[in-house]
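Here the complex is missing a single protein chain, while all its other protein chains stay put.
Chains: A and B, in written order; residue numbering restarts at 1 for each.
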Amino acid sequence: MSALLQVKGIGKKFGGFVALGGIDLDVRQGERLGLIGPNGSGKSTLVNCICGALQNETGTVHFDGQQMDGLAAHERTHRGLSRSFQLPRPFHSMTLADNLRVPMYYTVHKRSGTPLHADNIDARCHELLRLVGLEAKARQRPRDLTQVEMRKLELARAMAAEPKLLIADEAMAGLSHSEVEEILALLIRLNESGITIIMIEHIMSAVMKFSQRLVVLVTGKKIADGKPETVVRDPEVVRAYIGE
Amino acid sequence: MRNHVFALVALIVAALVFITLRLVGNEYYFVAGYTIVQYIILATAWNILGGYTGYVNFGSAAFFAAGAYSSVALITFANNIDDLLPGGIAPFFHSIFPLPIPVLIVVAGLVSGLIGYGMGYLTLRLRGAFFAIATLALAVVLQTLVVNWEFVGGSSGAYVIRPESVPLIGNYVQYLFVLMLVLGVIALTIARMIERSKLGAGFAAIRDDELAAEASGVPTLQLKLIATALSGALMGMAGAPFPYFIGFLQPQSAFGLEYAVNSIAMPMIGGTMNWVGPLIGAVLLGTLQQVANVTISSSVNLLLVGLLLIGFVIVAPNGIVGLVQDRLRARKKPGSKP
Partner (left out) sequence: MDFSLLANAIIAGLLIGGFYAAVTAGISISFGMLDIVNIAHPAFIILGSYIAYIFNIKLGIDPIIVSIVMLPFFYLLGDAIYRIYYQSFEKRGAESLRGLAFFFGVLFVTEVVLILCFGVDYRYVEAPYIGPALSFGFVDLPLRILVPFVASLVLFGGLHLLISRTFTGRAIMAVSQDQAALQLMAVNPIRIKRIAFGASIATAAVAGALLIIIQPVEPSVGREYIGRVFAICVLGGLGSLPGTLIAALLVGVVESVTATFYGPSWAPAVSFGFLLLTLAFRPSGLLGR
């Protein structure tokens, strides 16, 4: 079957600096893809181009059979492409429940066809918060949250848009071992409910446990793409990590 | 829906204010009251774009003056129908003109709303800072256009003759005051409706983090355009009766600095998070300024406003409402909404 996400020849420059030099990437429906690479290799830039936060200069992005190029970020979210941010960006003036309400008002409402009544949205918000273990803090503000709770909120908000594909950008950075396990379990659970997930991470133990396929990016180019066990033994990959 | 109840309550309060002033009988209070209610509308309108959505408008005077001058244009047209139009169609226009003020208000709203939309379309794709600078530019460009437009009086100004009296209310200034009160109720109701609606959630998301809002599916450009157009329209509507109120309109008065400063200072001092802030700010600062204009010079009065703005922005960023809310929250449990 054809890929859910098809990225062909994505190129992006910042002034004279080439952030992405022609990236090809296919992601199949239901897959768990890991994306790794040293700092500055272009992982976040790639995500931004796929999701529409940045405009790629060359190449195309196809999602769910539709061409995404030229579509604004919010339109891509409406079609099922969602992402969490590397540094959590919650809506600080709102409660946790209201944070989730925003994507539910603006994304699910359009696509589902049947209008969502006020009670329905409330129920779904709480359901999502329960899924990530934040239901008790539903009426608190993001500034009252711990680091790992912020990460969970970030993921919950991405989930509130009911995506087909979720890109989790370094959702585990800086967390303790048990917290990493929490987020990992959450992501696997989400994938089991049918959501395709791309995980961008530096924590190799989590990446190895999670990924069915592993892609490695170095200075804007893809240097490896295959089974995790094979990829980590690839000499070029080893060199990229040890040699930096 | 509670919003209907709110509007009703607000109308009753407005009616009470009017009746009280009528009983007091001093003409001056109606004049002062008009100005204060005018500021309530301007502050509320500014806050929809500024406080709710996070985009600063330095050119409130532009939208206010656009409303005032669209009225002047229509009034001047009405006075010169026979000179401007051929004899055949003139009688038809004589039957509709001069337009009643409520119609002028609607027209002014459309004009200013369109200007807001147009300017937003040009500049809202860029950062908020650029939009703010563009609003400054807009005020000057519009003022230059008006100064060079002889039809509305140019730099020498335009005289607008008030009708002697109006049925039912009698005194014309009191009639203007009633109109402003109704407009004020409308503005506050709209602001409150937005706050509690899906639109308001979208605005707040844009204000809190525009990038995350986009990623969450919020059509940010579209919403920002709505906010700019709505804010501009309300400001224009506040300006529409102004020519009748002041009798002689010069560009310097319509585009006066006090409109830009007060539209910003009143919501920022009162509180930008909801509809109450601009109301408090406008009533407090407006009353202060009316008193100061009579007792001290108007320049010292403006100086105080400026200093208060700076002070509040540094020390109490959420305004008076914010200070009160913090007090309440310190006593109650966290997580309760006012």
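Here, a residue touches a chain if its C-beta (ideal position, glycine included) is under 8 Å from a C-beta of that chain, and two chains touch if they have at least 3 such contacts.
The structure presented is a predicted model; accordingly, all values stated were derived computationally and were not measured.
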Open item on the list: What shown chains come into contact with the chain that's not displayed?
Closed with: B
Task: From B:Leu16, B:Leu126 or B:Leu328, residue that would touch the chain that is not displayed - done: B:Leu126
Task: Sole contact to the chain not displayed, among B:Ala15, B:Ala78, B:Leu99 or B:Val147 - done: B:Val147
Task: Sole residue of B:Ala134, B:Ala205 or B:Val218 that reaches the chain not shown, by the stated touch rule - done: B:Ala134
Task: Touch criterion as defined above, residue of B:Leu74, B:Leu104, B:Leu188 or B:Met268 at the omitted chain - done: B:Met268
Task: Residues of chain B (touch criterion as defined above) contacting the omitted chain - done: 50, 54, 56, 58, 119, 122-123, 126, 128-130, 132-134, 136-138, 140-141, 143-145, 147-148, 155, 207, 257, 261, 264-265, 268, 272, 297, 299-300, 302-303, 305-307, 309-310, 313-314, 317
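Following the convention adopted for this analysis, only the chains that are shown with their structure count from here on.
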Open item on the list: So the centre of each chain is just the mean of its C-alpha atoms; given that, what is the distance between chain A and chain B in Å?
Closed with: 43
Open item on the list: List the residues on chain A that touch chain B in their complex, please.
Closed with: 51-53, 72-75, 77-78, 82-83, 85, 89-95, 98, 101-103, 105-107, 110, 139-140, 144, 157-158, 160-161
Open item on the list: Under the stated contact criterion, what part of chain B meets chain A in this complex?
Closed with: 198, 201-202, 204-205, 207-209, 211-221, 273, 334-336
